[in-house]
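Removed: one protein chain of the complex. Kept in place: all other protein chains.
In this document, chain identifiers A and B correspond to the written order of the chains, with residue numbering beginning at 1 in each.
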Amino acid sequence: MNTQMKQVFSRPDSLKDVQTHFCPGCQHGTIHRLVAEAMDHFAIKDKTIGIASVGCSVFLYDYFDIDVIEAPHGRAPAVATGAKRVHPERVVFAYQGDGDLAAIGTSEIIHAANRGEQLTIIFVNNTTYGMTGGQMAPTTLPGQVTSTSPTGRDVASQGYPMKMAELIGSLDGCSYSARVAVDSPKHVIQAAKAMRKAFEVQINGAGFAFLEVLSTCPTNWGMSPLAANKRVGEEMIPYFPLGTYKDNSAV
Amino acid sequence: MTNKIVIDELLCKGCALCTEACPQNLIIMSSEINRQGFLPAQISAENLEKCSGCTMCALVCPDVAITVFKGCA
Partner (left out) sequence: MTKRLFVKGNEAVAMGALEAGCRYYFGYPITPQSDVPEYIARHLPALGGQFIQAESEIASINMLLGAAACGARAMTSSSSPGISLKQEGISYMAGSECPGLIVNVCRSGPGLGGIDASQADYFQAVKGGGHGGYHIIVLAPDSVQEMYDLAMLAFDLSDRYRIPAMLLADAVIGQMKEGLVAHKYVPPADLAEKTWALTEKCNSGKRKVVKSLRLGDGEMEAHNNNLHARYAEMAQREVRYEGLHLDDAELVLTAFGSCARIAKTALRLAREQGMKVGMLRPVTLFPFPAAPLREHCATARKVLCFELNNGQMVDDVRLALPDKEVAFYGRAPGAGSLPTPEEFLAQIRTHYEA
(Lines give C-alpha, C1' and ligand atoms only; values in the text may rest on other atoms or scores of the structure.)
Protein backbone atom coordinates (compact mmCIF):
# COMPACT_ATOMS: atom_id res chain seq x y z
CA MET A 1 0.00 0.00 0.00
CA ASN A 2 1.98 2.89 -1.22
CA THR A 3 -0.74 5.51 -1.18
CA GLN A 4 0.22 8.50 0.92
CA MET A 5 -2.06 8.79 4.02
CA LYS A 6 -2.83 12.34 5.08
CA GLN A 7 -4.23 13.06 8.53
CA VAL A 8 -7.37 15.08 8.08
CA PHE A 9 -8.52 15.23 11.66
CA SER A 10 -6.35 15.54 14.74
CA ARG A 11 -6.13 16.97 18.23
CA PRO A 12 -5.67 20.75 18.18
CA ASP A 13 -2.28 21.82 19.47
CA SER A 14 -3.83 24.07 22.15
CA LEU A 15 -5.67 21.11 23.67
CA LYS A 16 -3.48 19.01 25.95
CA ASP A 17 -3.32 15.33 25.07
CA VAL A 18 -4.99 14.11 28.24
CA GLN A 19 -8.22 12.32 29.04
CA THR A 20 -10.77 14.74 30.46
CA HIS A 21 -12.79 14.21 33.61
CA PHE A 22 -16.04 14.96 31.76
CA CYS A 23 -18.70 12.27 31.77
CA PRO A 24 -19.16 10.09 28.69
CA GLY A 25 -21.08 12.05 26.06
CA CYS A 26 -20.69 15.37 27.85
CA GLN A 27 -20.21 17.97 25.17
CA HIS A 28 -17.93 20.15 27.27
CA GLY A 29 -15.26 18.00 25.64
CA THR A 30 -16.43 18.88 22.14
CA ILE A 31 -16.66 22.56 23.01
CA HIS A 32 -13.18 22.51 24.56
CA ARG A 33 -11.93 21.17 21.24
CA LEU A 34 -13.65 23.96 19.31
CA VAL A 35 -12.06 26.58 21.56
CA ALA A 36 -8.66 24.96 21.03
CA GLU A 37 -9.22 24.77 17.27
CA ALA A 38 -10.02 28.48 17.20
CA MET A 39 -6.85 29.27 19.15
CA ASP A 40 -4.84 27.12 16.73
CA HIS A 41 -6.53 28.82 13.78
CA PHE A 42 -5.33 32.25 14.91
CA ALA A 43 -2.07 30.86 16.42
CA ILE A 44 -2.76 32.69 19.68
CA LYS A 45 -2.07 29.89 22.18
CA ASP A 46 0.86 31.77 23.74
CA LYS A 47 -1.11 35.02 23.84
CA THR A 48 -4.30 33.67 25.35
CA ILE A 49 -5.43 33.91 28.96
CA GLY A 50 -8.29 31.63 29.94
CA ILE A 51 -10.56 32.53 32.83
CA ALA A 52 -11.87 29.39 34.51
CA SER A 53 -15.32 29.60 36.06
CA VAL A 54 -16.73 27.32 38.73
CA GLY A 55 -18.59 24.26 37.47
CA CYS A 56 -17.70 21.19 35.42
CA SER A 57 -15.35 23.36 33.38
CA VAL A 58 -13.33 24.49 36.41
CA PHE A 59 -10.32 22.43 35.31
CA LEU A 60 -9.70 24.60 32.21
CA TYR A 61 -6.00 24.76 33.07
CA ASP A 62 -5.67 20.96 32.90
CA TYR A 63 -6.93 20.88 29.33
CA PHE A 64 -5.80 24.05 27.56
CA ASP A 65 -2.11 24.74 27.00
CA ILE A 66 -2.50 28.42 27.99
CA ASP A 67 -2.22 30.71 31.04
CA VAL A 68 -5.31 30.53 33.23
CA ILE A 69 -6.78 32.55 36.08
CA GLU A 70 -9.46 30.95 38.24
CA ALA A 71 -12.49 33.08 39.03
CA PRO A 72 -15.03 32.72 41.81
CA HIS A 73 -18.44 31.35 40.79
CA GLY A 74 -20.13 33.80 38.44
CA ARG A 75 -17.32 36.34 38.41
CA ALA A 76 -15.29 35.25 35.39
CA PRO A 77 -16.30 38.27 33.24
CA ALA A 78 -15.09 40.60 36.02
CA VAL A 79 -11.80 38.74 36.45
CA ALA A 80 -11.46 38.75 32.65
CA THR A 81 -12.07 42.51 32.62
CA GLY A 82 -9.29 43.07 35.13
CA ALA A 83 -6.88 40.87 33.17
CA LYS A 84 -7.72 42.39 29.78
CA ARG A 85 -7.38 45.95 31.07
CA VAL A 86 -3.87 45.12 32.34
CA HIS A 87 -2.78 43.14 29.26
CA PRO A 88 -4.82 44.52 26.32
CA GLU A 89 -2.70 42.76 23.69
CA ARG A 90 -3.39 39.32 25.14
CA VAL A 91 -6.48 37.42 24.11
CA VAL A 92 -8.74 36.82 27.10
CA PHE A 93 -11.66 34.43 27.11
CA ALA A 94 -13.93 33.17 29.86
CA TYR A 95 -15.58 29.76 29.69
CA GLN A 96 -18.68 29.47 31.85
CA GLY A 97 -21.66 27.20 32.49
CA ASP A 98 -25.30 28.24 32.82
CA GLY A 99 -25.32 28.25 36.62
CA ASP A 100 -22.13 30.33 36.66
CA LEU A 101 -23.13 32.86 34.01
CA ALA A 102 -26.92 33.02 33.99
CA ALA A 103 -27.61 32.72 37.72
CA ILE A 104 -25.05 34.14 40.15
CA GLY A 105 -23.05 35.82 37.37
CA THR A 106 -25.79 37.68 35.48
CA SER A 107 -24.65 41.04 36.77
CA GLU A 108 -21.05 40.47 35.74
CA ILE A 109 -21.82 39.17 32.25
CA ILE A 110 -24.35 41.92 31.49
CA HIS A 111 -22.05 44.71 32.61
CA ALA A 112 -18.95 43.32 30.93
CA ALA A 113 -20.96 43.16 27.71
CA ASN A 114 -22.44 46.58 28.28
CA ARG A 115 -18.99 48.08 28.77
CA GLY A 116 -18.00 46.51 25.47
CA GLU A 117 -14.99 44.80 27.07
CA GLN A 118 -12.70 43.28 24.46
CA LEU A 119 -13.44 39.74 25.63
CA THR A 120 -14.63 36.40 24.25
CA ILE A 121 -17.18 34.63 26.45
CA ILE A 122 -17.98 30.95 25.85
CA PHE A 123 -21.27 30.11 27.57
CA VAL A 124 -22.13 26.42 27.82
CA ASN A 125 -25.86 25.90 28.33
CA ASN A 126 -26.81 22.38 29.44
CA THR A 127 -29.95 23.38 31.38
CA THR A 128 -28.58 22.13 34.70
CA TYR A 129 -25.89 22.47 37.35
CA GLY A 130 -23.58 19.63 36.36
CA MET A 131 -20.74 19.68 38.90
CA THR A 132 -23.05 19.88 41.91
CA GLY A 133 -25.27 17.04 40.79
CA GLY A 134 -28.07 18.24 38.53
CA GLN A 135 -29.94 21.05 40.21
CA MET A 136 -32.28 23.41 38.38
CA ALA A 137 -30.47 26.15 36.47
CA PRO A 138 -31.73 29.45 35.04
CA THR A 139 -31.87 27.67 31.66
CA THR A 140 -33.74 24.58 32.94
CA LEU A 141 -36.68 24.06 30.59
CA PRO A 142 -40.30 24.30 31.76
CA GLY A 143 -41.33 20.97 33.19
CA GLN A 144 -37.75 19.68 33.23
CA VAL A 145 -37.12 17.50 36.26
CA THR A 146 -33.94 18.27 38.21
CA SER A 147 -32.84 17.49 41.73
CA THR A 148 -34.30 20.81 42.87
CA SER A 149 -37.34 20.82 40.62
CA PRO A 150 -38.35 17.24 41.37
CA THR A 151 -41.83 17.59 39.88
CA GLY A 152 -40.58 19.50 36.85
CA ARG A 153 -39.73 23.21 36.60
CA ASP A 154 -42.92 25.10 37.43
CA VAL A 155 -42.70 28.40 35.58
CA ALA A 156 -45.40 29.88 37.79
CA SER A 157 -43.14 29.71 40.81
CA GLN A 158 -39.65 29.26 39.32
CA GLY A 159 -39.80 31.40 36.23
CA TYR A 160 -38.72 30.82 32.66
CA PRO A 161 -35.45 29.65 31.10
CA MET A 162 -33.20 32.63 30.33
CA LYS A 163 -32.15 33.23 26.75
CA MET A 164 -28.71 34.67 27.20
CA ALA A 165 -27.61 35.00 23.56
CA GLU A 166 -30.61 37.23 22.86
CA LEU A 167 -30.27 39.13 26.15
CA ILE A 168 -26.56 39.84 25.74
CA GLY A 169 -27.03 40.59 22.03
CA SER A 170 -29.54 43.30 22.91
CA LEU A 171 -26.85 45.33 24.71
CA ASP A 172 -25.27 48.09 22.67
CA GLY A 173 -21.86 47.27 24.12
CA CYS A 174 -21.99 43.77 22.65
CA SER A 175 -20.50 43.35 19.16
CA TYR A 176 -21.23 39.67 18.51
CA SER A 177 -23.67 37.24 20.11
CA ALA A 178 -24.75 33.89 18.78
CA ARG A 179 -26.01 30.51 19.87
CA VAL A 180 -24.82 27.23 18.42
CA ALA A 181 -25.01 23.54 19.22
CA VAL A 182 -22.73 20.53 18.78
CA ASP A 183 -25.34 17.78 18.50
CA SER A 184 -24.59 16.90 14.86
CA PRO A 185 -21.61 17.14 12.51
CA LYS A 186 -23.32 20.00 10.65
CA HIS A 187 -23.93 21.92 13.88
CA VAL A 188 -20.35 21.25 15.01
CA ILE A 189 -19.04 22.78 11.78
CA GLN A 190 -21.29 25.84 12.26
CA ALA A 191 -20.21 26.06 15.91
CA ALA A 192 -16.54 25.94 14.92
CA LYS A 193 -17.12 28.84 12.53
CA ALA A 194 -18.92 30.86 15.21
CA MET A 195 -16.12 30.04 17.69
CA ARG A 196 -13.55 31.46 15.27
CA LYS A 197 -15.71 34.55 14.85
CA ALA A 198 -16.01 35.00 18.63
CA PHE A 199 -12.21 35.07 18.90
CA GLU A 200 -11.70 37.09 15.73
CA VAL A 201 -13.90 39.91 17.09
CA GLN A 202 -11.58 40.28 20.06
CA ILE A 203 -8.38 39.81 18.06
CA ASN A 204 -9.46 42.65 15.78
CA GLY A 205 -10.34 44.85 18.76
CA ALA A 206 -13.92 44.93 17.53
CA GLY A 207 -15.51 44.54 20.95
CA PHE A 208 -17.33 42.05 23.12
CA ALA A 209 -18.11 38.59 21.72
CA PHE A 210 -20.54 36.12 23.30
CA LEU A 211 -21.07 32.54 22.12
CA GLU A 212 -23.72 30.33 23.75
CA VAL A 213 -23.23 26.65 23.05
CA LEU A 214 -26.00 24.18 23.84
CA SER A 215 -24.63 21.03 25.43
CA THR A 216 -25.69 17.70 26.84
CA CYS A 217 -25.37 16.57 30.46
CA PRO A 218 -26.17 12.85 30.21
CA THR A 219 -25.36 12.03 33.82
CA ASN A 220 -27.57 14.67 35.39
CA TRP A 221 -30.32 14.37 32.82
CA GLY A 222 -30.39 10.67 33.64
CA MET A 223 -30.07 9.82 29.95
CA SER A 224 -27.70 7.90 27.71
CA PRO A 225 -25.34 10.12 25.72
CA LEU A 226 -27.27 9.36 22.50
CA ALA A 227 -30.64 10.14 24.09
CA ALA A 228 -29.21 13.30 25.62
CA ASN A 229 -27.84 14.34 22.25
CA LYS A 230 -31.31 13.85 20.74
CA ARG A 231 -32.81 16.01 23.48
CA VAL A 232 -30.69 18.95 22.38
CA GLY A 233 -32.35 18.91 18.99
CA GLU A 234 -35.85 17.97 20.09
CA GLU A 235 -36.27 20.07 23.24
CA MET A 236 -33.50 22.60 23.66
CA ILE A 237 -33.10 24.09 20.19
CA PRO A 238 -36.86 24.83 19.88
CA TYR A 239 -36.64 26.83 23.13
CA PHE A 240 -33.14 28.19 22.49
CA PRO A 241 -33.09 28.84 18.71
CA LEU A 242 -29.69 28.70 17.08
CA GLY A 243 -28.50 31.76 15.20
CA THR A 244 -26.64 35.04 15.34
CA TYR A 245 -28.31 37.61 17.58
CA LYS A 246 -25.86 40.43 17.14
CA ASP A 247 -23.13 41.05 14.68
CA ASN A 248 -21.94 44.58 14.21
CA SER A 249 -18.31 43.68 14.57
CA ALA A 250 -17.57 44.51 10.92
CA VAL A 251 -15.30 41.49 10.91
CA MET B 1 -8.37 4.87 -2.07
CA THR B 2 -7.85 3.77 1.52
CA ASN B 3 -9.07 5.97 4.31
CA LYS B 4 -8.79 5.23 7.93
CA ILE B 5 -10.05 6.26 11.32
CA VAL B 6 -8.13 5.39 14.49
CA ILE B 7 -10.15 5.16 17.69
CA ASP B 8 -7.96 5.66 20.76
CA GLU B 9 -9.36 3.13 23.15
CA LEU B 10 -7.81 4.90 26.16
CA LEU B 11 -9.59 8.17 25.41
CA CYS B 12 -12.93 6.75 24.28
CA LYS B 13 -15.57 6.74 27.03
CA GLY B 14 -18.09 4.68 25.08
CA CYS B 15 -20.60 7.50 24.56
CA ALA B 16 -21.50 6.13 21.10
CA LEU B 17 -22.15 9.58 19.58
CA CYS B 18 -19.89 8.62 16.70
CA THR B 19 -22.02 5.59 15.81
CA GLU B 20 -24.95 7.82 14.82
CA ALA B 21 -22.79 10.48 13.21
CA CYS B 22 -21.23 8.06 10.74
CA PRO B 23 -23.27 8.37 7.54
CA GLN B 24 -22.63 4.72 6.73
CA ASN B 25 -23.05 3.38 10.31
CA LEU B 26 -19.61 1.78 10.13
CA ILE B 27 -18.85 2.23 13.86
CA ILE B 28 -20.23 -0.06 16.53
CA MET B 29 -19.68 -0.31 20.28
CA SER B 30 -17.33 -3.01 21.46
CA SER B 31 -18.60 -5.65 23.86
CA GLU B 32 -15.29 -5.77 25.72
CA ILE B 33 -14.65 -3.32 28.51
CA ASN B 34 -11.48 -1.30 28.04
CA ARG B 35 -8.98 -0.47 30.72
CA GLN B 36 -11.02 2.59 31.70
CA GLY B 37 -14.10 0.44 32.29
CA PHE B 38 -15.91 1.69 29.19
CA LEU B 39 -17.18 -0.20 26.14
CA PRO B 40 -15.25 1.70 23.49
CA ALA B 41 -16.29 2.38 19.92
CA GLN B 42 -14.64 0.25 17.26
CA ILE B 43 -14.64 -0.25 13.51
CA SER B 44 -14.10 -3.59 11.88
CA ALA B 45 -11.44 -4.02 9.20
CA GLU B 46 -14.19 -4.79 6.74
CA ASN B 47 -16.08 -1.57 7.57
CA LEU B 48 -12.83 0.40 7.47
CA GLU B 49 -12.62 -0.37 3.76
CA LYS B 50 -15.85 1.57 3.23
CA CYS B 51 -14.75 4.57 5.29
CA SER B 52 -14.76 7.75 3.20
CA GLY B 53 -12.66 9.75 5.66
CA CYS B 54 -15.48 12.28 6.02
CA THR B 55 -14.50 13.00 9.71
CA MET B 56 -18.17 13.15 10.84
CA CYS B 57 -17.40 10.75 13.68
CA ALA B 58 -14.42 12.80 14.85
CA LEU B 59 -16.39 16.05 14.72
CA VAL B 60 -18.95 14.88 17.27
CA CYS B 61 -16.51 13.01 19.52
CA PRO B 62 -16.30 14.81 22.88
CA ASP B 63 -12.98 13.23 23.72
CA VAL B 64 -10.90 13.72 20.56
CA ALA B 65 -10.58 9.92 20.58
CA ILE B 66 -10.83 9.59 16.79
CA THR B 67 -8.18 10.65 14.31
CA VAL B 68 -8.89 10.38 10.61
CA PHE B 69 -6.58 9.70 7.70
CA LYS B 70 -7.41 10.08 4.03
CA GLY B 71 -5.48 8.24 1.39
CA CYS B 72 -4.69 10.06 -1.83
CA ALA B 73 -6.01 8.35 -5.00
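In this text, a contact is a pair of C-beta atoms (placed from the backbone, for glycine too) under 8 Å apart; a residue touches a chain by one contact, two chains touch by 3 or more.
No experiment lies behind these values; they were computed from the predicted model shown.
Chemist: Checking the contacts here: which visible chains does the omitted one touch?
Modeler: Answer for the hidden chain's contacts among shown chains: A.
Chemist: Given that one chain is not shown, which residue among A:Phe42, A:Tyr61 or A:Tyr239 touches it?
Modeler: Selected residue, touching the omitted chain: A:Tyr61.
Chemist: Which residue, A:Ala52, A:Ala102, A:Ala228 or A:Leu242, contacts the hidden chain when the whole complex is considered?
Modeler: Of these options, the touching residue for the absent chain is A:Ala52.
Chemist: Looking at the full complex, which residue from A:Ala36, A:Cys56 or A:Ala83 touches the chain that isn't shown here?
Modeler: Of these options, the touching residue for the absent chain is A:Ala83.
Chemist: In terms of residues, what is the contact footprint of the unshown chain on subunit A?
Modeler: 46-47, 49, 51-52, 58, 61, 65-72, 75, 78-87, 89-90, 107-108, 110-111, 115
In this section, only the chains that are shown with their structure count from here on.
Chemist: Rounded to the nearest whole Å, what is the centre-to-centre distance of subunit A and subunit B, using the mean of the C-alpha atoms as each centre?
Modeler: 26
Chemist: Which stretch or stretches of subunit A touch subunit B in the complex?
Modeler: By the definition above, subunit A touches subunit B via 1, 3-11, 15, 19-20, 22-30, 33, 182-185, 188-189, 218, 224-226, 229.
Chemist: Quick one: in the complex, what on subunit B touches subunit A?
Modeler: Of all residues in subunit B, those touching subunit A are 1-2, 4, 10-11, 13-17, 19-21, 36, 38, 53, 55-56, 58-64, 66-73.
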